[in-house]
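Removed from the display is one protein chain of the complex; every other protein chain stays in position.
The first chain written gets the first letter, and so on, giving A, B and C; residue counts start at 1 in each chain.
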Amino acid sequence: MISRYARPEAAAIWSSQTKYKIWFEIEAHAADAMAELGVIPKLAAETIWEKGRDAVWDSDRIDEIERVTKHDVIAFLTHVSEIVGPEARFLHQGMTSSDVLDTCFAVQLSRATDLLLDGVDLVLAALKRRALEHKFTVCVGRSHGIHAEPITFGLKLAGYYAEFQRAKERLAMAKFEIATCAISGAVGTFANVDPRVEQHVADKMGLAVEPVSTQVIPRDRHAAYFAALGVVASSIERLATEIRHLQRTEVLEAEEPFDPGQKGSSAMPHKRNPILTENLTGLARLVRSAVVPAMENVALWHERDISHSSVERGIGPDSTIHLDFALRRLAGVIERFNIYPDNMAKNLDKLGGLVFSQRVMLALTHKDVSREDAYAAVQGNAMKVWRGEGRFLDFLKADPVVSKALTDAELEDLFDLGYHTKNVDVIFKRVFGEQA
Amino acid sequence: MISRYARPEAAAIWSSQTKYKIWFEIEAHAADAMAELGVIPKLAAETIWEKGRDAVWDSDRIDEIERVTKHDVIAFLTHVSEIVGPEARFLHQGMTSSDVLDTCFAVQLSRATDLLLDGVDLVLAALKRRALEHKFTVCVGRSHGIHAEPITFGLKLAGYYAEFQRAKERLAMAKFEIATCAISGAVGTFANVDPRVEQHVADKMGLAVEPVSTQVIPRDRHAAYFAALGVVASSIERLATEIRHLQRTEVLEAEEPFDPGQKGSSAMPHKRNPILTENLTGLARLVRSAVVPAMENVALWHERDISHSSVERGIGPDSTIHLDFALRRLAGVIERFNIYPDNMAKNLDKLGGLVFSQRVMLALTHKDVSREDAYAAVQGNAMKVWRGEGRFLDFLKADPVVSKALTDAELEDLFDLGYHTKNVDVIFKRVFGEQA
Amino acid sequence: MISRYARPEAAAIWSSQTKYKIWFEIEAHAADAMAELGVIPKLAAETIWEKGRDAVWDSDRIDEIERVTKHDVIAFLTHVSEIVGPEARFLHQGMTSSDVLDTCFAVQLSRATDLLLDGVDLVLAALKRRALEHKFTVCVGRSHGIHAEPITFGLKLAGYYAEFQRAKERLAMAKFEIATCAISGAVGTFANVDPRVEQHVADKMGLAVEPVSTQVIPRDRHAAYFAALGVVASSIERLATEIRHLQRTEVLEAEEPFDPGQKGSSAMPHKRNPILTENLTGLARLVRSAVVPAMENVALWHERDISHSSVERGIGPDSTIHLDFALRRLAGVIERFNIYPDNMAKNLDKLGGLVFSQRVMLALTHKDVSREDAYAAVQGNAMKVWRGEGRFLDFLKADPVVSKALTDAELEDLFDLGYHTKNVDVIFKRVFGEQA
Partner (left out) sequence: MISRYARPEAAAIWSSQTKYKIWFEIEAHAADAMAELGVIPKLAAETIWEKGRDAVWDSDRIDEIERVTKHDVIAFLTHVSEIVGPEARFLHQGMTSSDVLDTCFAVQLSRATDLLLDGVDLVLAALKRRALEHKFTVCVGRSHGIHAEPITFGLKLAGYYAEFQRAKERLAMAKFEIATCAISGAVGTFANVDPRVEQHVADKMGLAVEPVSTQVIPRDRHAAYFAALGVVASSIERLATEIRHLQRTEVLEAEEPFDPGQKGSSAMPHKRNPILTENLTGLARLVRSAVVPAMENVALWHERDISHSSVERGIGPDSTIHLDFALRRLAGVIERFNIYPDNMAKNLDKLGGLVFSQRVMLALTHKDVSREDAYAAVQGNAMKVWRGEGRFLDFLKADPVVSKALTDAELEDLFDLGYHTKNVDVIFKRVFGEQA
């Protein structure tokens, strides 16, 4: 975890203290259920809660014990007995450390996903506001980086809005995938622990029951989870790349906020760089890097091995914390980035009217020119414009093939931006509903 | 695509002929809608269907044209006009090649996913049958590759069944992700094509309408799709690895079918190797290898670039065809693999009764021995068994700490397999419902 | 393997016929060595060569046999005996199929790498020619996509030249990694085959001897190999991305060749898109996708398992064929792409002289202005230029802080392109040597 890309709220989920608190809760809720079933004394369960509920667990002490036992959960339980007293011996009855670890991981990932969902909501809100603001701000649409035809800047943002709505659904589904509880004991047979204990802990921790856990919660769930995060990160990369492109010196249709006191370069005082979105591009790569190891974690040996553990100690906090940071940073950029309609207009005209080439071609085909001939005529005139020899409309008017089919007035009518924005409303309604 | 790992049904989806047929259908359905809207003559649309419906498209001829135009869809349309005649000029009006390519890709991926869903159903059916067959076949459960406690072989398979049910849901969701249609014209503005054309084509091709396509269908959908395939492949790897482990010479609790005439090794005539599941392990790696490039495809520049195209020409067929093959191969293995209950019983006894160690420890704690002391006593006796000095029960009876708390008869009662299988029914009901 | 991205020379290396020819050669050379050692009759070895040297192996027949044996090398040997006659029984004595398969794979990868090295040479030659041609063609250098300071276009290309020299070294090293021969028999002990046989086959096939093969050639070699290809592909991506950027409509400092008859878009006749370099970007992703599975292939079980096989049937041909294609395509683009010095000059001036900001700042610090004050003064004037209020030099002259330290003439002298190109020669000598 890179601390400069971590919000405290997100990092806190993965602190030792949070982890031990969740471990305690799982064990104590399990004790309640066991007491209810008569497996352990009710008084024991009560004492455990009483003494442990607000305890501050001593990480150093736990680490010290672990250096001997080489087992983290046993070390924790030993420390709990130091604080809770002899009743602690009723904890963990029939349970195995995976019951605690995996259920805790589910709780942590669930909480982390709630933050991610909040982050996506911020991105969505910002996208919507700016999309509506620029619903009819005309700019050029580009394919292959080359001017294609006019669109509106709002339309561009609406597309991203739709993509982040999908991101939201993917995160919700990802949370659903991993929010399960396993208290099934060694190799998952419930030999020494009643299935009703699992149900109780699941209810208390806000999780579903894992139908079959083989001591561990199956890792296909986690693979699906981190894959979903990777897809969301890739969507962030797309939007970040868009802004980086728009801020290029020659384009400059949009620009990240540049604050007073900020310096763009140690060497060149004139620089204003899209560093936030470049950073998001890098963070996307980092979040994506968890996907493959999470998939490699699936094929654990038999009922479980522990090779997944070190991987998850890394990717669990790293991916969620960095994605949380990235979503917030992205929301901030979208909320505040400068949009330059004048430059959009200037750029739109840069190709001397070529962005209307399709409409001219189609108009020709409606005048009984074959598609091939229409294409050739339009392409021929377009190439003159590419060579910088003049403007498109002038060439068309002077072209015998074209002018035979279309009058000057008809040609001029084809160079009409309104033609290209007439369905913006239809698309906005698809994305934002009737409110748009 | 590796032809030895391709079923003809799956490969056919990706043939040139299938592709051209789908392209034609998209164009012809669009023509119908345009005719209905009065954009092109009704007669043209009819003629197009009449002449093109059963046409066999000439790939060589199309390739020949493409060598000049360097554009595949234009080459196809030119060829269509050679077959359909002059009415072909009414095709593709206001559309762009992405409309055709992306919608076709959605159709192909949808059909491929239907095969994958069939494959998963076969795996599920085989798993269920074998799970019920061996519901109470006791074997050892292993964690870390080390004997842990008894389970049943049916329980093992039930866990995989649950995992492949999730695989099925993931594939269904993956299909939902990519089954969209875009006929929105250049840069997605519907400037030259009516949105109702898109709706019509979507209906006819069995797809949903893409809310905002920026000329292309957004690639976050495909990233999610290939990620889902990667997760399913990882589940295959887990089951394949399980069988490879079980077939190890020292374990031999299960074995892949070995057919008459089959040879395990060119050098060693005695060999019987788990080559099918080893092959599945490798195929899983291949299918997974599509996940990252699919994610790298998301951040296309502006309204689209074409960098995704070569990637998808690879991973589209390869991932779906190989996963289809893998699922069928896996179903065949599960259906037919040999299960050796006698060896399971022999292995289970291998540790001289150590697999009951937890129950002994818990019994001690119920006789007022502290958890730490109980653990130490049991561990101490277990280590003697590890050293090959005798059987666990004998050591326990002879141990003063243990025998003080538990009589010989009580100890003997603890070595009971039924204790470990008592909740198998509960778990089976979770997985298979009441029928189990 | 995607056939549209495959050159016949590269694809031929991976044909069945080539494979069977190499298999035969390995077996026949081994037979020679065994005959020399007196293990088999000399006449047998001679007959084998005589009848097999120019044989055309019947793939269909081999496949037919494999359907029974489920073992490809046994199927091949059976077919060889059909052609060579009874002497074929002296083939493969003490060998195992991996001896044949792995050594053949080494030969195929070696040959494929030779093509890759040729491809890199073409790229290098093209880069060098264009770099020298534009050694002093001034253009703007960009960091973060934002204008920074002047460079020359030749310098840009020289950097890529240096990178592809490294690519060449990496490929040479990659070939060295995988060009080893193993003829060590079952589990690699040479129990049934003399180590001198291995040495002979290695010499004949142009390979080194693998010091320890555990029946298979260790797969860390192949992991290193495919990783090297992934790095080379990433370098291709960088150069392709550069050209895509330079061709953007607003930049247009360079442009891919656009041939007569070529069509950029089915819808928009004016389009000229950088489709070759976009394609290279996608191919880079494909080639890179082999890296992780090749690494996952390393941890084979014990002396070998066969999970790597299906992976290598895919990535072996795919990665080498597509990378070969990509290198040739790249060389063609570099050889022929249009470079527009006029647009470079125009763009360079776009920021009104801001590209000289550092030099002004440094000049101020040499006149006893502190670095912080100099930065602030230059940045302040630069921001006015960003806001489109005028040209940089004019603002500087009018600034009291600046003008107190530097006269107008001194300031004007700072706006000198020659200052920025004075070390181009030094760098060219580093890259191209004295000839540059």
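Just so we're on the same page, contacts are C-beta pairs under 8 Å (C-beta built on N, C-alpha and C of every residue); 3 or more make two chains touch, one makes a residue touch a chain.
Remember, it's a predicted structure, so these values are computed and weren't measured experimentally.
> If I consider the whole complex, including the chain that's not displayed, which of A:Met34, A:Val216, A:Val292 or A:Leu348 touches that chain?
Of the candidates A:Met34, A:Val216, A:Val292 or A:Leu348, A:Val292 is in touch with the missing chain.
> Using the touch definition from the top, which of B:Ser15, B:Gln379 or B:Thr407 touches the missing chain?
Counting the whole complex, the residue in contact with the absent chain is B:Gln379.
> Would you mind spotting which of A:Ile13, A:Ala28, A:Ala45 or A:Met95 touches the chain that isn't drawn?
Checking the options A:Ile13, A:Ala28, A:Ala45 or A:Met95, the one contacting the hidden chain is A:Met95.
> Touching the absent chain in the whole complex: find that residue among B:Met1, B:Ala224, B:Leu354 or B:Leu393.
Checking each option in B:Met1, B:Ala224, B:Leu354 or B:Leu393, the one touching the absent chain turns out to be B:Leu354.
> Hey, which of B:Ser110, B:Thr137 or B:Asn273 is the one touching the hidden chain?
B:Asn273
> Touching the absent chain: which residues on subunit C qualify?
Residues touching the hidden chain, for subunit C, are 77-78, 81, 86, 88-89, 92-94, 141-145, 148-151, 155-156, 158-159, 162-163, 166-167, 170, 173, 177, 186-192, 195, 209, 211-215, 218, 220-221, 223-224, 227-228, 230-231, 233-235, 237-238, 240-242, 245, 281, 284, 288, 291-292, 295-296, 298-306, 358-359, 362, 365, 370-372, 419-424, 426-427, 430-431.
> Determine and list the subunit B residues touching the chain excluded from the picture.
So the residues of subunit B touching the unseen chain are 140, 142-149, 244-245, 247-251, 263-265, 267-275, 278, 292, 296, 347, 350-351, 354-355, 357-358, 361, 375-376, 378-379, 382, 385-386, 392.
> Taking the full complex into account, what residues of subunit A touch the chain not shown?
1-2, 4-5, 68-71, 73-74, 77, 92, 94-97, 185-186, 192, 244, 259, 261-268, 273, 275, 278-279, 281-283, 285-286, 288-290, 292-293, 296-297, 301, 305-311, 313-315, 318, 322
The rule is simple: only the chains that are shown with their structure count from here on.
> Centroid of subunit A to centroid of subunit B, CA atoms only: how many Å?
Here subunit A and subunit B have centroids separated by 24 Å.
> Two or more other chains touching the same residue: where does that happen in subunit A?
Residues 142-145, 148-149, 245, 292, 296, 358 of subunit A each touch two or more of the other chains.
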